[in-house]
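The complex appears here without one of its protein chains, the remainder shown in place.
Think of it as A, B, C and D in the order they're written, each chain with its own count starting at 1.
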Amino acid sequence: MLENFSFRTITEYLPLFGYGFAATLWLSIVSFAGALAVGITLCAMNLQRSQALKVPAKIYIDVIRATPLLAQLYFLYFGLPRLGVVLPELFIGILALSLNSGAYVAEIIRAGILSISRGQVEAGIASGMTYFQRMRLVVLPQAFRVTIPPLLGQAIVLVKDSALLSLISVSELTRAGQLLASDRFMPAEGFITTAACYLALYYGLKTLAASSERWLRLRPTGNLK
Amino acid sequence: SAGTLDDITKRGELRVAVQTQGPPFSMVDQAGKRTGSAVELAELMAKEMGVKITFLDFDWDGLIPALLSSKADLLVADMTPTLPRAMKVAFTKPFMFTGSTVFAKAGSKFGSIDACKAAGTKIAVLLGATGEKVAKETFPDADIKSYKGGGPLLLDAVNNGQADCGVNDVSAVKGQQAAYPAGTFTIMPETLSKEPLAFATRYDEQDLLIWMNLFLDQVALDGRLQKNLDYWVNSDAWKKEH
Amino acid sequence: MIKFRGVNKWFGALHVLKDITLNVEPREVVVVCGPSGSGKSTLIRCINGLETIKNGDLVVDGQRLGDRATNMTELRTEVGFVFQSFNLYPHKTALENVILAPIHVRKIPKAEAEIAGREMLAKVGLADKFNSYPAELSGGQQQRVAIARCLCMRPKIMLFDEPTSALDPEMISEVLDVMVGVAEEGMTMMVVTHEMGFARKVARRVVFMDAGAIVETGPPEEFFSNPKTDRSRAFLSKILRH
Amino acid sequence: MIKFRGVNKWFGALHVLKDITLNVEPREVVVVCGPSGSGKSTLIRCINGLETIKNGDLVVDGQRLGDRATNMTELRTEVGFVFQSFNLYPHKTALENVILAPIHVRKIPKAEAEIAGREMLAKVGLADKFNSYPAELSGGQQQRVAIARCLCMRPKIMLFDEPTSALDPEMISEVLDVMVGVAEEGMTMMVVTHEMGFARKVARRVVFMDAGAIVETGPPEEFFSNPKTDRSRAFLSKILRH
Partner (left out) sequence: MIWQQLQSLIGSYPLALRGLAMTIALSLLSLILGTLIGFFLGVLRTKGNRLIIRVIGAWVDLIRGTPFLVQIFLIFFILPELGIELDAFTAGIIALTNLAACFICEIVAAGIRSVPTGQVEAALASGLSQWHRMRQVVLPQAMRVALPPLVGQYVLLIKDSSVVSAIGLTDLTRVGWLVVQRVPNGLLVFAIVGAGYFVVCYPLILLARRLEKNMNAAHGEVQL
């Protein structure tokens, strides 16, 4: 397969790959924004004392983590119409990615919040701040720093997971490679080009993660005794 | 140098790459046994060669690489030998002809091909299949949705309302609607195209290609091909036993 | 100002505060000492409600803790607390640390709070460190910021929990000097510390605790030179030996 | 036993050790003191190679550090080191902490090492804590385990880096008592500490450091009562004031 590797055919399909790259990029961004919203909500529920909020959030997170994205995607794609909700594929795809990644984001944020030392919270209590003031002024700004690197790690996972949307006829990067493979019977060309595009996205996010970490380290936080 | 046929004889095994794209060509029955029209033809080939047969089961994604990387000797699927594809693999003579058809949910407003031509109609097709190309030409204003994973999912999509109608190989559609209660779908009488279906080998397997063409001639002459197609494709007879 | 009457507290099965009765007058400075685990921290943490008591009466600034009518958040603005480990907000500068609560709790306009904050930081000797982050300050400087942060809320009472025990020996004196200054301005203070020099200089009373109970109370001169119980004698012999 | 001659060390641009020359005789006890950041820790960490020196000679137990011929691992078995933060292995019991190095470094049979370990733990007053994990021990007890861990290797030299400064006041004396015991048995010791009582009791010399250089050396009585330089006077006035 490799000895006749045809760069010329790849250039012919390059516009398609460009389109797929852009599609993967924007739908990952939208899905990640959704995942953040879902994650923050779930995390807020999970940190409440009330079991009525905590338990559903916990169950949701466990079920999402223990089942494959494919099953979740089909659950939405074939399940929603039975409830009379017919949504465009793209929307369902983004919804599935957001709901899936949201569970992981919730765990990351929770870990970030719990990593703030008890003393910080007590200092807030002692100066008369309310629960929400403490959260907003003391805990969240510190938790935010801790969570940025793992959140970007989750973004990398999400970008790769978005490949699954090709199954419900959303055209994106993986789809471009499959087209090249099935039209021209050039699987090596198709998949290696796809992989190169994903690798580019990966390095972009990794650079972002590294520079954010450097930025966070430059701003003094300091673990005090 | 020894040809592929020599290799097969020496090995005592014919390696066939298949895709389980659904009835009537290739499927797995309830007991988990691989069967279908194309599968039985391949088994017949092995019998004539006097070797045993090994099926290698791939996704669409893995099918062509399996052939090109010599994991398999030949490829047995309901594949249309298009000219661009034939630049890469060697197709046999067609073993049957079929065509793409349009189907919709019975009783819906998409009762004819013209009705489906309306702008924005959602048409389900299989990714990379000839039906995809045909649909794009026939329904330029429609919203074409390509699915992966086999014909039955097109029926499911239409049945669930994710698509208004579907375009696929007529024999596949007829075979696959069997899983639904009779009268669930309307299948349009016209076919949009006429397509051959053929098996594929590599161009460096000329001896095998010649042999397979001869095989197809033979089974056509002695009626075994017709018997196979009558059982699997042209009737519902297989449903009683599988 | 602070009135304990028969206060008891448990951590699970552990009886950490046993029938505590203690009265702190306005403008009085009380030093609490005793072995590790004797309940000193728990005692003063109860005063601003960082811990809740099981039974008995605890009245702070005329308000009974645990009463429905008592607004804890409001009460806490009147009670400053300085921690052993400083607990400065690491993501805010010294000045931001000092003005955060005045702005958000006391609702003082930012500009005004900044003026007061600068003044307070200058008073504890940190006029050149307004914009430093905690990580850029030495331990002694951090603890002085923490004291300024409390003072900026203009509390009626200040509580200190071993404010110097996490500091290097030469930094202890700079923090104690600031505390002496606060005491001399007439603040009501309860200080958990083993710095006997400080106790001698400003405390009106020393409270000695052991195993959750107040064992002995008295003016510092008397307590240090002539402890009445065996337990306080043993304790003093240990910490004064070097 | 330990010989510094013109030793210099940099951390990046920071000159932490400036031309250090110092001689420690066998069985001598030397106390090192000085303000925070003056290089005390760096000085003693160089001795067992936890830090490397830039230039100058450092000879320990007759072996020159940095020489090819010097086997650091072997040298380290002769030099015990007690840390400010104890650094016990949290996943091992007191006894396991003590016998780990004898078994793996000295290759003493486990049974034998256990006997010696129990003896050593008993000697530092922890006969009842063999099977306790560090987290179950008080700070003073942890530090005594750390000392026993060093002693069990039967080192020729012991180094202590502020062994009591992370401890509660009453626990300090129990650790100092053990250290006095070790000194009296004739161990060569270098101790970074601000515990002047200890220095007075067992040190033959006090070394005062400031900004990376040795500023003053002398017998403790002389150093405390009559410091020769302004810097040592200022330092002493701070730490002795309370």
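Operating definition for what follows: a contact is a pair of C-beta atoms (placed from the backbone, for glycine too) under 8 Å apart; a residue touches a chain by one contact, two chains touch by 3 or more.
Keep in mind it's a predicted model, so treat the numbers as computed, not measured.
Between the chain not shown and the residues D:E74, D:E112 or D:E184, the one that touches is D:E74.
In the full complex, subunit B touches the hidden chain at residues 20-23, 27-32, 56-59, 61-62, 65-66, 68-71, 149-153, 155-156, 159, 176, 179-181. By the touch definition given at the top, subunit D reaches the unshown chain through residues 48-50, 73-74, 76-77, 79-81, 83, 85, 87-91, 100-101, 104-105, 135, 149-150, 153.
Although one chain is not displayed, subunit A still touches it through residues 1-3, 47, 62-63, 65-72, 74-75, 77-79, 82, 113-118, 121, 139, 156, 160, 163, 174, 187-188, 191-192, 194-195, 198-199, 201-203, 206.
Here is the rule we use: only the chains that are shown with their structure count from here on.
Interface comparison, A-C versus A-B: the higher number of contacting C-beta pairs is recorded for A-C. The mean-CA centres of subunit B and subunit C are about 82 angstrom from one another, to the nearest whole unit. Note: centroid distance subunit A to subunit B, computed from Cα atoms, is 37 Å. Interface residues of subunit A, counted against subunit B in their complex, comprise 1, 77-78, 81-82, 86, 89, 166-169, 171, 175, 178-179, 181-188. Contact residues of subunit C toward subunit D in the complex are 35-36, 138, 165, 168-173, 176, 194-198, 235, 238-239, 241-242.
Interface residues of subunit A facing subunit C in the complex, by the touch rule stated above, are 117, 119-120, 122-123, 125-130, 133, 137-138, 141-142, 145, 219-225.
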